[in-house]
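Only one protein chain is missing from this complex, and each of the others stays in its spot.
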Amino acid sequence: MILSTRGLTKTYAGVAANTDVDFDLPQGQTRAIIGPNGAGKSTFVGMVCGRIPATRGTVTFEGADITTMAAHERIRAGMAYTFQITSVFPGLPVRENVALAARRWLGSNKRAVTSKTDEVLTRLAITDRADQLAGDLSYGHQRILEIGMGLAQDPRLFILDEPTQGLAEAEVEDFNQLIKSMDAETTILLIEHNMNVVMAVAEYITVLDQGMVLANGTPAEIRSNAAVQEAYLGTGHA
Amino acid sequence: MTDTAKSNALHFGLLAALAIGFFILPTYHSGNLARIMILAIYAMGYNVLFGYTGLLSLGHALFFSAGMYGLGLTMHLGGWSPAPAFLAALIASSIVATVIGFLVLRTTGVAYMIVTLMFAQAGYLTILYFGTYTRGDEGFALKQATRQLIGLDLTDPIVRYYTALILFATALLLLAYIIRSPFGRTLIAIRENEERARMLGYNVTAIKLKAVILSGIISGASGAAYALLFGYAGATFATVQYSILPLLWVLVGGAGTTTGAFIGVLFMTYLIDYASGQTNAYLIVVGVVLVAVTLFLPHGIMGTLRNKYAGWLP
Partner (left out) sequence: MDFGPHLLLAVLEGGVTAAVLALTAMGLSIVFGVMRVVNVAHGEFYMLGAVLAWFIATTIGSHPALGFIAALMIAPLIVGTLAAGVDRLILRRINYDPERTIVATIGTLYILQQTTLMTFGPDARPVEPPFNSRIALPWFEWGENGFAMYYPWGLSTTSYKLFVIAAAAVILITLWLAITRTRAGLIMRATQQDSDMAQAFGIPVKTVYSVVFGLGAGLAAIGAVLVVPIQQAHYLMGHDPLLLSFIVVIIGGLGSLPGTIIAAILIGMADGIISVFFTPTLAKIFATLVVAMVLVYRPTGLMGKSTA
């Protein structure tokens, strides 16, 4: 298991956002977390990557207990995270946005940073926009840029919080291809509302409801799970 | 020319112009320029934090005066010679910056501004409290005989001018180097989007602390150089006004530009100089310019030039 949580719980002023979440993610898997709005999905990944301090419970990453680690230390340990609400460096060129992600772990090796940056820009087909300010990009391109910043970190666990939100259909298709093309070694944890994306890319699905794990299973199992349909698909969300 | 070559040309061009300036300008103006160069170092130190890291401090007079008194007191009371006294000033300002940085970085935004203001005010009052040694507002003069460095008389206008220029050049080139370095790029990233920088794995708090210390040392170096070259240290330099001036200079010249600090000090010095010939309420220009810049020129002189004409400006 690359990532495990045990009894992970978050309460905000007495209101539980997550209760006793036990979660296991094997190396190399692409996992989707789904669930209705307010199910505690973002809070859960927030606790995994350290943005949100857990009320109690433990997080284990690659065999090490990282519960008390600060967010930036967890990223350094091999995670990458993209925000639900697009978060780039708007006043900096696209190339520098990606380079900042690469430079953190490649250090002052300029050549390595440049080649990693070029590789990512090429892969995302945004080389022609490399010198534009990130803030001037279209919304869809900003989302892609943020995923690129994740790729530039060569993460072993890549956490994406609703990456396709607000993307056009063609862009969603590109995103699906991108995730599928990723190195088999990279473990992907993805929060997603778009069931087409989930069914297309996820190998395994965890369903959260009211802050608790409702079901785990393959896409086919989840599709036929009555409790899930009740809680989630039944709401007409898909 | 690449952008780097252009910015090198700008920096060395400015330094060359200042180097010949002494022989071209009338004595009054070359004297002014020496002072402007020293204060521009202060503005550059402030700019590291405000312009590049995005932290608006209202208490930098604390660092400036830590340097000023670090040198002034060791020379005046300790009888030290200028070189070790200057080192003492750098150490003093780095210690003050480390302690203050550690505390103030727990706050953000408006609270950060007010906390820096308060610590600087406490520093000013402390200087007054130890008036026996610091001579308070009245201050003390450094004896001409002690202001000698490797056989050169620092009170001689030409020596003073070129010492100021060397210090200014050091600070300018250091700043230009830093902002191109990975560390400098990270500072800019924090200014642009702190949370994103953190979630790229950067230890934002530690980097900001380094920025405060760097900014504090450069500001302290300016204070020490001021005391050494102009032979005076006084509590006036620790007042709120001397915390607001670097903000004003950098805003006018252009926050986050390497040359903006110098341009801002140059512009404001001559504006205040002119105004003080007209009225005893000459500080009104400080107010008018602050309001005008906020309303009409939010990127300052160099920042506006960069946005409109020359994107390469460092």
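Going by the order they are written in, the chains are A and B; count residues from 1 in each one.
One rule holds in what follows: a contact is a pair of C-beta atoms (placed from the backbone, for glycine too) under 8 Å apart; a residue touches a chain by one contact, two chains touch by 3 or more.
No experiment lies behind these values; they were computed from the predicted model shown.
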item: Partners of the unshown chain among those that are drawn; value: B
item: Contacting the left-out chain in the complete assembly, out of B:Val104, B:Leu172 or B:Ile207; value: B:Val104
item: Residue in contact with the excluded chain [from B:Met118, B:Ile158 or B:Ala206]; value: B:Met118
item: Which of B:Ala9, B:Ile158 or B:Ile284 contacts the chain that the document leaves out; value: B:Ile284
item: Residues belonging to subunit B that touch the chain removed from view; value: 56, 58, 103-104, 106-107, 109-111, 113-115, 118-119, 121-122, 125-126, 128-129, 244, 247, 251, 279-284, 286-295, 298
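Going forward, only the chains that are shown with their structure count from here on.
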item: Rounded Å distance, subunit A centre to subunit B centre (Cα mean); value: 43
item: List of subunit B residues in touch with subunit A within their complex; value: 181-182, 185-186, 188-189, 192-193, 195-204
item: Sites on subunit A touched by subunit B in the complex; value: 49, 51, 70-73, 75-76, 81, 83, 87-92, 96, 99-101, 103-105, 107-108, 149, 153
